[in-house]
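So the structure is just underneath, and the comments pick up after that.
A single protein chain has been removed from this complex, and every other one stays in its place.
All chains are identified by letter, namely A and B, in their written order; residue positions are counted from 1 within each chain.
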Amino acid sequence: MSRHLQRRAATYLLVFLVAVSLNFLLPRAIPGNPLEELSSGLGNLPIQLDPETLKALQSYYGLDRPLLEQFRRYLEGLVTGQLGYSISYRAPVNSLLLQRFPWTLLLTLSSLVLSFCAAVLLGTRSAKRRNGEWRVLLPAVFFESVPSFVLGSLLLVLLGVKLPLFPLSGAYSAFSDAEGVWQVLDIAHHAALPVLVLSTSSFFSAYLVVRSSVLLVSQEPYVLMAALKGLPEPIIRYRYVLRTALLPLITFFGVRLAYSAGGAILIEVLFAYPGVGRLIYEAVLSHDYPLLQGAFLVFTVWIIAVNFLTDCLYMSLDPRVKEV
Amino acid sequence: MTHRSGIVFLIWLLAVCACSGDDKASTGDPSKPAAQASRELHLAGGDWGVPTPFTFYPRGPGYIHLSLIYDTLVWKDATGLIPWLAERWQRSADGLEWTFHLRPGAAWQDGKPVTARDVCFTFDYLRKHPVEWFDLDAVATVLEVDDDTALFRLRRPYAPFLTQVAGNVPIIPQHIWQDVADPRSSATFERAVGSGPYRLSHYDKAQGAYAYRANTNFFLGPPRIEKIVFVPVGDPVAALERGLVDEGGVPASLLARFTNREDFAMVSGPSYWVLTLRFNDERYPFSRTGVRQALAYAVERDALIRQAVPGGLQGAKPGNPGFLPPDSSWHDAALQHLYPHDLAKATALLRENGIEDRDGDQVCEGEDGAPLRFTLITTPQYLREAEAVKLMLEKIGLPVQPKAMDVKSLDASVREGRFDLALTGHGGLGADPSVIMGFGAVARRARNFAAPSIPEYTVLAEQLLTCPDLPQRMELCRRMQRIYAQQLPTLPLYYPVWFSVYRSTVLDNWFYTAQGGVGIGIPSPYNKLVFIRGKRS
Partner (left out) sequence: MHNWKHVTTSLWSRSAGRVGLLGVMGLTVLALTSLVWSPYPPEAVAGASLMPPGLLHPLGTNGLGQDIFSQVLCGCRVSLLVALTVSIGSSSCGFFIGAAAGYYPRRLGVFLMRLVDVLMAIPRLPMIILLAVFLRPHLLNVTAVLIFLSWPGVARTIRSQVLALREQDSIRFVRFCGGGFTYVLHRHLIRELFPLLLAKSAMAASYAIVAEAGLSFLGLGDPTLKSWGTMIRGALDYPGLLWMPAWTWWLVPPAMMVSLAVFFCTLLGYGLDEALRRQEGE
């Protein structure tokens, strides 16, 4: 491993440690008690915990132990892969996360791939024409500015209610016996709106990156040379320019991939999509420590892993980085 | 060029999605047309946990799911308690022993018979692995007399035993749970086996979808509704209109969309919920009983219902100073008109307590001469009511500033005494009065509710909890209400009504359960009896 990579790895390890400790401490600092949240709230039935039950429950969840011991148990659990038992969902955190993470992954990956493909296609073409920049820039910036949940709620009304093309919530039809292709279509149908929203918000920044990168590369002497040689335009565009221009895009893709999983929370909440984002949101609302820790950990590990992979990939593609 | 390609791209995307949409629509919702024929019922879903006693979410709908699979010793219908797993029962004269005779022929869904041993096991096991919903504090031991007879020994007489324990605790099969050391993490789908009318056939936690199939071996015969499906819906009202569900709670403001429609009918009932104006009785001037009473004279409860939310509070009943709703059989009607709208009386009462408008600026000053101003905290949902209360209090020279906050902040502010006035709600008022929060102030349980702080009230509350004799309890309860109405720790404003709209072609015998609702008093129309009996023929 090169020095550069080693340094990155050390940083990520540090990040991981900080995240793990924050992860433990922050939920416990939130005012409120998870056991109280079980049945509180306006209009709910009054469940009066008698002191004995409360004590028994606290000891079951280990909430009566000193903080340090709770921390030790938490670390032990991390090492053995036991993330505890969700208080509000009444299920092991592991299984909850395993159930939910693929859905988040589906949303993020498909929206990113979609938006990047579109960005590369359109970005290389538009970079040809250098004048009238603002005509491209203004709408691009506008669509980038619309917050994802705003766009999502408008699309929800337009394409889910007014023109009922898409389901309003969920990741697949409940109780459908669809199999094979139909099942895939059903999932795609449910994911369509969230993916559309997420890809719209990442499309324009990707598009801008591609465009500026292509513009920069097409001024390089070797591209001019190729043009002088009389090579056909598409060959120049895709083989000469795009290859080099894609390099900054890889980092950009990596960063996006790392952070968009967390960024999808709002969209998952809006579309009632069963991803980790919605899980973390609900865990916050019910002060469910074990679940919060688990979900937060998933996001942290995801970000670190993707960032590290991006670093490695970038290095193998661009030899200049090794010299740093 | 770029523009156009962007638009083309979007259109392409839409087209692709729309295609899959059309495909879906043709195959979509395959179960629906067959629903009527096979007596299938669709209800609004939501995740409420695996329906076992250890994993259901301890909120209303969670218990409803539990009750489909599991049975309790007694149950409730529209009129009151009925025999269920126990076919009859006796109470000893001192109220310390209860004997339950199990119904012969009751069997678990896996075929084994339900015996008194299961009953004993249930209570032992729940004591070892407590669940907040089940309050077993009063139960000392449960003994197996013979195969069909179980004897409960109580620690002290416990008047609401039948509803709070026998009608609430689900009996679980010993052969399934006896070897389970940690029921919380091992209560899986497969372990959701009870003796009830339905068995779980599908559960999807992520989506909040459940499907139940009728248990053909059920002791009352096969249930008429053969399949109950809880489907995830975003907006229950819209889902009802679009036919995704066959029943749904509808806010009064939206009822108009379902009236005069042939396929829909409505059942309504008391919500056993109250909106109260809560006083901070640790803060001047609300620490004075007279001031609290003055406010009760000033706040016109009838007008509040009429004006605050036009059409939105259809059928709601005005608050009873004695706290209990008029729908409750324990309600003391004599108190209902204790504080009629009377501004002169309110002003006089304020003056007696040193509060009056001395400088003629329409704002009262307190004893120290400083003008009085209060904040009225509430949740955004009850802002209209807060505004109406503000107008009413302005008339007696008490300026109030409504302030909306979320439920949790409100709860915390009230708990920590950081407020002047608060509009908050209480639910479950249909249950036995001795367990109602804010009313039966049993000292040991005092937590987060307002109750008169005078000792006599606490004594009465203790007696109400243990006294076995109904007329005597009625009298105790009446005395407590009188104290409550006189002390006014809170001023009940109104009791709303619950509306449930249903498709009468699918199921039409919906009713409201007696004594406050299903189980310990869940005001929900989903009493399993409805599903067992099916459509009226």
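One rule holds for everything that comes next: contacts are C-beta pairs under 8 Å (C-beta built on N, C-alpha and C of every residue); 3 or more make two chains touch, one makes a residue touch a chain.
Keep in mind that what you see is a predicted model, and the values were worked out from it rather than measured.
Q: Considering the whole complex, which of A:175, A:203, A:273 or A:299 touches the chain not shown?
A: In the complete complex, the chain left out is touched by residue A:299.
Q: Touching the absent chain in the whole complex: find that residue among B:402, B:452, B:519 or B:534.
A: B:402
Q: Which residue from A:120, A:257 or A:280 sits in contact with the chain not drawn here?
A: A:280
Q: Can you name the residues of subunit B that touch the chain not displayed here?
A: These residues of subunit B touch the chain that is not shown: 235-238, 241, 250-251, 253-254, 257, 310, 312, 380, 383-384, 387, 402-406, 409.
Q: In the complete complex, which positions of subunit A touch the hidden chain?
A: Subunit A touches the missing chain through residues 11-12, 14-15, 18-19, 22, 26-27, 29-31, 134, 137-138, 141-142, 144-147, 149-150, 153-154, 156-157, 160-161, 259, 261-263, 265-266, 269-270, 277, 280-281, 284, 292, 295-296, 299-300, 302-304, 307.
As a working rule, only the chains that are shown with their structure count from here on.
Q: Once you find the CA centre of subunit A and the CA centre of subunit B, what distance in Å lies between them?
A: Centre-to-centre distance between subunit A and subunit B: 38 Å.
Q: Please give the residue numbers of subunit B that touch subunit A in the complex, ascending.
A: Residues in contact with subunit A: 1-3, 5-6, 9, 13-14, 17-18, 20-21, 23-24, 27-31, 45, 47, 49-50, 54-60, 130-133, 135, 137, 184-185, 187, 202, 204-207, 209, 211, 229, 231-235, 238, 273, 379, 381, 407-408, 410-412, 424-428, 435-437, 444-445, 447, 449, 520-522.
Q: Can you check the complex and tell me which residues of subunit A touch subunit B?
A: 31-32, 35, 38-54, 56-57, 60, 85, 88-92, 96, 99-100, 103, 114, 118, 121-122, 125-126, 129, 135-136, 139, 159, 161, 165-166, 168-178, 182, 185-186, 188-189, 192-193, 196, 272, 274
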